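Attaching a single structure in C-alpha coordinates format; questions to follow.
Missing here: one protein chain of the complex. Every other protein chain is in place.
Lettered A, B and C in written order, each chain numbered from 1.
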Amino acid sequence: MSLIVSYEVTENVLIVRLVGELDHHEAEQLREEWAHKIYATGIKHIIVNLQDLTFMDSSGLGVLIGRYKEVLQLGGEMLVCHVNPFIERLFELSGLFKIVRLAENEKQALHTLGVAS
Amino acid sequence: MSLIVSYEVTENVLIVRLVGELDHHEAEQLREEWAHKIYATGIKHIIVNLQDLTFMDSSGLGVLIGRYKEVLQLGGEMLVCHVNPFIERLFELSGLFKIVRLAENEKQALHTLGVAS
Amino acid sequence: MTNEMFLQFSSISDNEAFARVAVSAFITPLDPTIDELNEIKTVVSEVVTNSIIHGYNNEPDHFITVQCLINNQSEIELTITDEGVGIENIEQAKEPLYTSKPELERSGMGFTIISSFMDDVEIISEPTKGTTVRMIKQLAKHKTVSKS
Partner (left out) sequence: MTNEMFLQFSSISDNEAFARVAVSAFITPLDPTIDELNEIKTVVSEVVTNSIIHGYNNEPDHFITVQCLINNQSEIELTITDEGVGIENIEQAKEPLYTSKPELERSGMGFTIISSFMDDVEIISEPTKGTTVRMIKQLAKHKTVSKS
(Lines give C-alpha, C1' and ligand atoms only; values in the text may rest on other atoms or scores of the structure.)
Protein backbone atom coordinates (compact mmCIF):
# COMPACT_ATOMS: atom_id res chain seq x y z
CA MET A 1 0.00 0.00 0.00
CA SER A 2 2.93 2.35 0.29
CA LEU A 3 6.07 3.14 -1.63
CA ILE A 4 9.54 1.67 -1.27
CA VAL A 5 12.36 3.40 -3.11
CA SER A 6 15.90 2.25 -3.74
CA TYR A 7 18.72 4.12 -5.44
CA GLU A 8 21.85 2.91 -7.19
CA VAL A 9 24.57 4.95 -8.86
CA THR A 10 26.41 3.59 -11.93
CA GLU A 11 29.00 6.03 -13.26
CA ASN A 12 27.08 9.26 -13.85
CA VAL A 13 23.64 7.61 -13.78
CA LEU A 14 21.21 7.44 -10.86
CA ILE A 15 18.96 4.39 -11.06
CA VAL A 16 15.75 4.82 -9.06
CA ARG A 17 13.56 1.77 -8.42
CA LEU A 18 10.00 2.42 -7.31
CA VAL A 19 8.07 -0.39 -5.62
CA GLY A 20 4.42 -0.04 -4.55
CA GLU A 21 2.07 2.90 -5.03
CA LEU A 22 3.07 6.43 -5.98
CA ASP A 23 0.34 8.92 -5.09
CA HIS A 24 0.38 12.42 -3.59
CA HIS A 25 0.91 11.06 -0.07
CA GLU A 26 4.07 9.24 -1.14
CA ALA A 27 5.13 11.87 -3.67
CA GLU A 28 5.88 14.51 -1.06
CA GLN A 29 8.55 12.45 0.67
CA LEU A 30 9.93 10.96 -2.51
CA ARG A 31 10.44 14.40 -4.01
CA GLU A 32 12.72 15.59 -1.23
CA GLU A 33 14.71 12.39 -0.95
CA TRP A 34 15.21 12.02 -4.67
CA ALA A 35 16.19 15.68 -5.24
CA HIS A 36 18.74 15.29 -2.45
CA LYS A 37 20.21 12.15 -4.06
CA ILE A 38 20.69 13.97 -7.37
CA TYR A 39 22.89 16.64 -5.82
CA ALA A 40 24.58 14.44 -3.20
CA THR A 41 25.80 11.92 -5.78
CA GLY A 42 26.78 14.31 -8.56
CA ILE A 43 25.04 12.29 -11.28
CA LYS A 44 23.88 13.59 -14.64
CA HIS A 45 21.27 11.10 -15.89
CA ILE A 46 18.38 9.25 -14.29
CA ILE A 47 16.88 5.85 -15.06
CA VAL A 48 13.55 5.15 -13.38
CA ASN A 49 12.66 1.48 -13.05
CA LEU A 50 8.89 1.05 -12.68
CA GLN A 51 8.81 -2.74 -12.76
CA ASP A 52 7.10 -3.08 -9.38
CA LEU A 53 5.11 0.12 -9.32
CA THR A 54 1.49 -1.00 -8.97
CA PHE A 55 -0.18 2.43 -8.93
CA MET A 56 0.61 5.93 -10.07
CA ASP A 57 -1.45 9.07 -10.62
CA SER A 58 -0.78 12.66 -11.74
CA SER A 59 1.01 13.44 -8.47
CA GLY A 60 3.55 10.82 -9.49
CA LEU A 61 3.86 12.43 -12.91
CA GLY A 62 4.63 15.70 -11.12
CA VAL A 63 7.55 14.15 -9.26
CA LEU A 64 9.00 12.62 -12.43
CA ILE A 65 8.69 15.92 -14.30
CA GLY A 66 10.28 17.78 -11.38
CA ARG A 67 13.32 15.47 -11.40
CA TYR A 68 13.49 15.60 -15.20
CA LYS A 69 13.84 19.37 -14.96
CA GLU A 70 16.71 18.95 -12.51
CA VAL A 71 18.75 16.61 -14.71
CA LEU A 72 17.97 18.81 -17.69
CA GLN A 73 19.73 21.63 -15.81
CA LEU A 74 22.68 19.30 -15.33
CA GLY A 75 22.76 18.59 -19.07
CA GLY A 76 21.45 15.04 -18.56
CA GLU A 77 18.36 13.10 -19.45
CA MET A 78 15.77 10.79 -17.94
CA LEU A 79 14.75 7.31 -19.07
CA VAL A 80 11.99 5.09 -17.75
CA CYS A 81 11.94 1.31 -18.04
CA HIS A 82 9.59 -1.59 -17.31
CA VAL A 83 6.56 0.62 -17.82
CA ASN A 84 3.34 -1.40 -17.55
CA PRO A 85 0.54 -0.76 -20.06
CA PHE A 86 -1.55 1.28 -17.61
CA ILE A 87 1.28 3.61 -16.62
CA GLU A 88 2.23 3.83 -20.30
CA ARG A 89 -1.28 5.17 -20.99
CA LEU A 90 -0.81 7.81 -18.27
CA PHE A 91 2.51 8.80 -19.83
CA GLU A 92 0.96 9.00 -23.32
CA LEU A 93 -1.97 11.05 -22.07
CA SER A 94 0.26 13.52 -20.29
CA GLY A 95 2.82 13.87 -23.05
CA LEU A 96 5.59 12.61 -20.78
CA PHE A 97 7.20 10.68 -23.63
CA LYS A 98 8.03 14.02 -25.26
CA ILE A 99 10.64 14.61 -22.58
CA VAL A 100 11.42 11.19 -21.10
CA ARG A 101 12.66 8.27 -23.15
CA LEU A 102 11.36 4.73 -22.82
CA ALA A 103 13.68 1.75 -22.41
CA GLU A 104 12.87 -1.90 -21.91
CA ASN A 105 15.10 -2.50 -18.94
CA GLU A 106 17.92 -0.92 -16.94
CA LYS A 107 20.60 -2.48 -19.11
CA GLN A 108 19.15 -1.11 -22.32
CA ALA A 109 18.66 2.28 -20.67
CA LEU A 110 22.29 2.37 -19.51
CA HIS A 111 23.38 1.40 -23.02
CA THR A 112 21.32 4.27 -24.50
CA LEU A 113 23.10 6.63 -22.13
CA GLY A 114 26.46 5.28 -23.30
CA VAL A 115 27.24 3.57 -20.00
CA ALA A 116 28.42 -0.05 -20.14
CA SER A 117 27.00 -2.10 -17.27
CA MET B 1 -12.23 -11.60 -2.18
CA SER B 2 -14.68 -14.43 -2.64
CA LEU B 3 -14.83 -18.14 -1.99
CA ILE B 4 -13.83 -21.02 -4.25
CA VAL B 5 -14.85 -24.49 -3.17
CA SER B 6 -13.76 -27.85 -4.50
CA TYR B 7 -14.98 -31.29 -3.48
CA GLU B 8 -13.33 -34.69 -3.73
CA VAL B 9 -14.69 -38.06 -2.63
CA THR B 10 -12.32 -40.78 -1.36
CA GLU B 11 -14.16 -43.95 -0.32
CA ASN B 12 -16.76 -42.76 2.19
CA VAL B 13 -15.08 -39.42 2.86
CA LEU B 14 -15.96 -36.04 1.33
CA ILE B 15 -12.96 -33.73 1.20
CA VAL B 16 -13.95 -30.06 0.99
CA ARG B 17 -11.30 -27.49 0.12
CA LEU B 18 -12.12 -23.85 0.87
CA VAL B 19 -10.11 -21.13 -0.85
CA GLY B 20 -10.67 -17.41 -0.15
CA GLU B 21 -13.00 -15.77 2.33
CA LEU B 22 -15.89 -17.43 4.12
CA ASP B 23 -18.35 -14.87 5.44
CA HIS B 24 -22.16 -14.72 5.55
CA HIS B 25 -22.37 -13.68 1.89
CA GLU B 26 -20.47 -16.79 0.79
CA ALA B 27 -21.92 -19.02 3.51
CA GLU B 28 -25.44 -19.00 2.08
CA GLN B 29 -24.42 -20.53 -1.23
CA LEU B 30 -21.85 -22.86 0.28
CA ARG B 31 -24.41 -24.28 2.68
CA GLU B 32 -26.77 -25.45 -0.07
CA GLU B 33 -24.09 -26.79 -2.36
CA TRP B 34 -22.27 -28.65 0.38
CA ALA B 35 -25.44 -30.17 1.91
CA HIS B 36 -26.38 -31.38 -1.56
CA LYS B 37 -22.94 -33.01 -2.05
CA ILE B 38 -23.29 -34.91 1.21
CA TYR B 39 -26.49 -36.63 0.09
CA ALA B 40 -25.64 -36.91 -3.60
CA THR B 41 -22.37 -38.75 -2.94
CA GLY B 42 -23.50 -40.99 -0.09
CA ILE B 43 -20.46 -40.24 2.07
CA LYS B 44 -20.21 -40.61 5.82
CA HIS B 45 -17.27 -38.45 6.92
CA ILE B 46 -16.05 -34.98 6.03
CA ILE B 47 -12.55 -33.52 5.91
CA VAL B 48 -12.40 -29.74 5.57
CA ASN B 49 -9.11 -28.41 4.21
CA LEU B 50 -8.64 -24.77 5.24
CA GLN B 51 -5.14 -24.31 3.84
CA ASP B 52 -6.08 -21.40 1.58
CA LEU B 53 -8.91 -19.91 3.60
CA THR B 54 -7.81 -16.34 4.30
CA PHE B 55 -10.84 -15.17 6.27
CA MET B 56 -13.65 -16.72 8.29
CA ASP B 57 -16.17 -15.41 10.80
CA SER B 58 -19.02 -16.84 12.85
CA SER B 59 -21.18 -17.29 9.74
CA GLY B 60 -18.51 -19.72 8.54
CA LEU B 61 -18.62 -21.51 11.89
CA GLY B 62 -22.38 -21.87 11.39
CA VAL B 63 -21.90 -23.66 8.07
CA LEU B 64 -19.31 -26.04 9.52
CA ILE B 65 -21.54 -26.85 12.50
CA GLY B 66 -24.51 -27.39 10.16
CA ARG B 67 -22.60 -29.93 8.07
CA TYR B 68 -21.17 -31.55 11.21
CA LYS B 69 -24.74 -32.19 12.35
CA GLU B 70 -25.51 -33.82 9.03
CA VAL B 71 -22.61 -36.28 9.10
CA LEU B 72 -23.36 -36.97 12.77
CA GLN B 73 -26.82 -38.15 11.61
CA LEU B 74 -25.05 -40.40 9.12
CA GLY B 75 -22.89 -41.85 11.92
CA GLY B 76 -19.81 -40.06 10.60
CA GLU B 77 -17.47 -37.37 11.82
CA MET B 78 -15.83 -34.18 10.70
CA LEU B 79 -12.12 -33.30 10.66
CA VAL B 80 -10.47 -30.01 9.79
CA CYS B 81 -6.90 -29.68 8.57
CA HIS B 82 -4.41 -26.92 7.75
CA VAL B 83 -6.03 -24.60 10.26
CA ASN B 84 -4.10 -21.34 10.52
CA PRO B 85 -3.50 -19.80 13.96
CA PHE B 86 -6.21 -17.17 13.57
CA ILE B 87 -8.92 -19.64 12.55
CA GLU B 88 -7.70 -21.95 15.29
CA ARG B 89 -8.42 -19.15 17.78
CA LEU B 90 -11.96 -18.82 16.38
CA PHE B 91 -12.46 -22.56 16.75
CA GLU B 92 -11.11 -22.52 20.33
CA LEU B 93 -13.31 -19.58 21.27
CA SER B 94 -16.43 -21.20 19.89
CA GLY B 95 -15.78 -24.66 21.30
CA LEU B 96 -15.70 -26.17 17.80
CA PHE B 97 -12.90 -28.53 18.77
CA LYS B 98 -15.32 -30.29 21.11
CA ILE B 99 -17.11 -31.69 18.07
CA VAL B 100 -14.64 -31.48 15.19
CA ARG B 101 -11.21 -33.09 15.25
CA LEU B 102 -8.04 -31.37 14.10
CA ALA B 103 -5.62 -33.01 11.66
CA GLU B 104 -2.44 -31.68 10.13
CA ASN B 105 -3.24 -32.49 6.55
CA GLU B 106 -5.65 -34.47 4.39
CA LYS B 107 -3.51 -37.59 4.49
CA GLN B 108 -3.39 -37.65 8.27
CA ALA B 109 -7.12 -36.94 8.44
CA LEU B 110 -7.89 -39.84 6.07
CA HIS B 111 -5.65 -42.07 8.17
CA THR B 112 -7.54 -41.06 11.32
CA LEU B 113 -10.77 -42.05 9.59
CA GLY B 114 -9.25 -45.41 8.67
CA VAL B 115 -9.05 -44.67 4.95
CA ALA B 116 -5.76 -45.40 3.18
CA SER B 117 -4.96 -42.80 0.54
CA MET C 1 -4.08 14.06 15.46
CA THR C 2 -7.35 12.27 14.93
CA ASN C 3 -8.25 10.57 11.70
CA GLU C 4 -11.89 9.87 11.11
CA MET C 5 -14.08 8.14 8.58
CA PHE C 6 -17.77 7.58 8.21
CA LEU C 7 -19.19 5.00 5.84
CA GLN C 8 -22.75 4.23 4.87
CA PHE C 9 -23.86 1.46 2.54
CA SER C 10 -26.84 -0.62 1.39
CA SER C 11 -27.84 -3.59 3.56
CA ILE C 12 -26.77 -6.28 1.10
CA SER C 13 -24.39 -9.11 1.83
CA ASP C 14 -21.98 -8.07 -0.96
CA ASN C 15 -21.09 -5.16 1.30
CA GLU C 16 -19.80 -7.35 4.16
CA ALA C 17 -16.49 -7.85 2.36
CA PHE C 18 -16.53 -4.20 1.30
CA ALA C 19 -16.89 -3.00 4.91
CA ARG C 20 -14.02 -5.25 6.05
CA VAL C 21 -11.71 -4.00 3.31
CA ALA C 22 -12.66 -0.35 3.88
CA VAL C 23 -11.95 -0.47 7.63
CA SER C 24 -8.72 -2.43 7.06
CA ALA C 25 -7.54 0.13 4.52
CA PHE C 26 -8.39 2.98 6.87
CA ILE C 27 -6.32 1.60 9.75
CA THR C 28 -3.43 0.38 7.58
CA PRO C 29 -1.35 3.55 8.21
CA LEU C 30 -1.26 2.54 11.92
CA ASP C 31 0.70 -0.54 10.90
CA PRO C 32 -1.39 -3.04 12.89
CA THR C 33 -0.17 -6.61 13.34
CA ILE C 34 -1.73 -9.32 11.16
CA ASP C 35 -3.64 -10.55 14.21
CA GLU C 36 -5.00 -7.12 15.01
CA LEU C 37 -6.07 -6.64 11.40
CA ASN C 38 -7.80 -10.03 11.42
CA GLU C 39 -9.57 -9.21 14.67
CA ILE C 40 -10.85 -5.90 13.32
CA LYS C 41 -11.95 -7.48 10.03
CA THR C 42 -13.77 -10.20 11.92
CA VAL C 43 -15.69 -7.86 14.23
CA VAL C 44 -16.67 -5.61 11.31
CA SER C 45 -17.95 -8.70 9.52
CA GLU C 46 -19.87 -9.90 12.59
CA VAL C 47 -21.61 -6.61 13.31
CA VAL C 48 -22.40 -5.72 9.69
CA THR C 49 -23.75 -9.23 9.07
CA ASN C 50 -25.96 -8.94 12.15
CA SER C 51 -27.39 -5.66 10.91
CA ILE C 52 -28.20 -7.24 7.54
CA ILE C 53 -29.67 -10.49 8.84
CA HIS C 54 -31.17 -9.55 12.18
CA GLY C 55 -31.57 -5.77 12.03
CA TYR C 56 -33.01 -5.61 8.54
CA ASN C 57 -34.23 -9.20 8.07
CA ASN C 58 -32.27 -9.45 4.83
CA GLU C 59 -34.13 -6.57 3.21
CA PRO C 60 -31.72 -4.90 0.76
CA ASP C 61 -33.06 -1.34 0.76
CA HIS C 62 -31.79 -0.10 4.12
CA PHE C 63 -28.52 1.45 5.22
CA ILE C 64 -25.77 0.54 7.64
CA THR C 65 -23.23 3.04 8.90
CA VAL C 66 -19.70 2.39 10.06
CA GLN C 67 -17.77 5.10 11.81
CA CYS C 68 -14.09 4.69 12.58
CA LEU C 69 -11.95 7.02 14.65
CA ILE C 70 -8.24 6.74 15.17
CA ASN C 71 -7.19 8.43 18.39
CA ASN C 72 -3.55 9.12 19.26
CA GLN C 73 -2.39 6.99 16.32
CA SER C 74 -3.13 3.87 18.37
CA GLU C 75 -6.73 3.58 19.55
CA ILE C 76 -9.40 2.43 17.14
CA GLU C 77 -12.98 3.37 17.91
CA LEU C 78 -15.52 1.60 15.71
CA THR C 79 -19.24 2.38 15.77
CA ILE C 80 -21.63 0.40 13.59
CA THR C 81 -25.29 1.35 13.41
CA ASP C 82 -28.49 0.12 11.82
CA GLU C 83 -32.03 1.44 12.07
CA GLY C 84 -33.53 -2.01 12.11
CA VAL C 85 -35.70 -4.06 14.46
CA GLY C 86 -33.45 -3.63 17.49
CA ILE C 87 -32.68 -6.14 20.26
CA GLU C 88 -35.30 -6.96 22.94
CA ASN C 89 -32.95 -8.55 25.42
CA ILE C 90 -29.33 -7.49 25.12
CA GLU C 91 -28.08 -9.77 27.93
CA GLN C 92 -29.57 -12.79 26.19
CA ALA C 93 -28.18 -11.70 22.80
CA LYS C 94 -24.67 -11.63 24.30
CA GLU C 95 -24.84 -15.20 25.58
CA PRO C 96 -22.57 -17.61 23.72
CA LEU C 97 -24.54 -19.81 21.30
CA TYR C 98 -27.73 -17.76 21.61
CA THR C 99 -29.27 -16.98 18.24
CA SER C 100 -32.76 -15.89 17.29
CA LYS C 101 -32.29 -17.36 13.81
CA PRO C 102 -31.10 -20.98 14.15
CA GLU C 103 -32.91 -21.75 10.85
CA LEU C 104 -30.30 -19.63 9.08
CA GLU C 105 -27.49 -21.74 10.62
CA ARG C 106 -26.33 -18.84 12.77
CA SER C 107 -23.80 -20.03 15.31
CA GLY C 108 -24.75 -17.54 18.00
CA MET C 109 -21.06 -16.76 18.51
CA GLY C 110 -20.99 -13.23 17.05
CA PHE C 111 -21.03 -11.25 20.27
CA THR C 112 -18.68 -13.70 22.01
CA ILE C 113 -16.11 -13.21 19.26
CA ILE C 114 -16.58 -9.44 19.31
CA SER C 115 -16.03 -9.25 23.10
CA SER C 116 -12.96 -11.41 22.83
CA PHE C 117 -11.36 -9.40 20.02
CA MET C 118 -12.08 -5.86 21.21
CA ASP C 119 -11.03 -4.12 24.43
CA ASP C 120 -14.40 -2.56 25.05
CA VAL C 121 -17.84 -3.24 23.58
CA GLU C 122 -21.05 -1.33 24.14
CA ILE C 123 -24.38 -2.39 22.64
CA ILE C 124 -27.10 0.24 22.45
CA SER C 125 -30.39 -0.99 21.08
CA GLU C 126 -34.06 -0.24 21.21
CA PRO C 127 -36.77 -2.42 19.69
CA THR C 128 -38.10 -0.96 16.40
CA LYS C 129 -35.49 1.82 16.54
CA GLY C 130 -32.26 0.02 15.72
CA THR C 131 -28.92 -1.07 17.09
CA THR C 132 -25.54 0.57 17.61
CA VAL C 133 -22.44 -1.40 18.52
CA ARG C 134 -19.53 0.71 19.71
CA MET C 135 -16.15 -0.93 20.11
CA ILE C 136 -12.70 0.17 21.15
CA LYS C 137 -9.40 -1.49 20.49
CA GLN C 138 -5.98 -0.33 21.56
CA LEU C 139 -3.25 -1.49 19.20
CA ALA C 140 -0.64 -3.56 21.01
CA LYS C 141 2.61 -1.77 20.34
CA HIS C 142 1.17 1.37 21.88
CA LYS C 143 -0.27 -0.36 24.92
CA THR C 144 1.06 1.14 28.11
CA VAL C 145 0.94 -2.23 29.85
CA SER C 146 2.90 -4.71 27.77
CA LYS C 147 1.12 -7.94 26.92
CA SER C 148 4.29 -9.90 26.19
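Convention: a residue touches a chain if its C-beta (ideal position, glycine included) is under 8 Å from a C-beta of that chain, and two chains touch if they have at least 3 such contacts.
This one's a predicted model, so the numbers in the text were calculated from it and none came from an experiment.
Annotation for chain A: contacts to the undisplayed chain at residues 1-2, 21, 23-25, 27-28, 31, 55, 57-59, 61-63, 65-66, 86, 90, 93-95. Touch with the hidden chain on the side of chain C covers residues 1-10, 12, 14-15, 17-18, 21-22, 25-26, 28-29, 60, 63.
Operating definition for what follows: only the chains that are shown with their structure count from here on.
Mean C-alpha positions place chain A and chain C at a centre distance of 43 Å.
For the pair chain B and chain C, the distance between C-alpha centroids works out to 26 Å.
Our note on geometry: chain A versus chain B, Cα centroid distance of 50 Å, whole angstroms.
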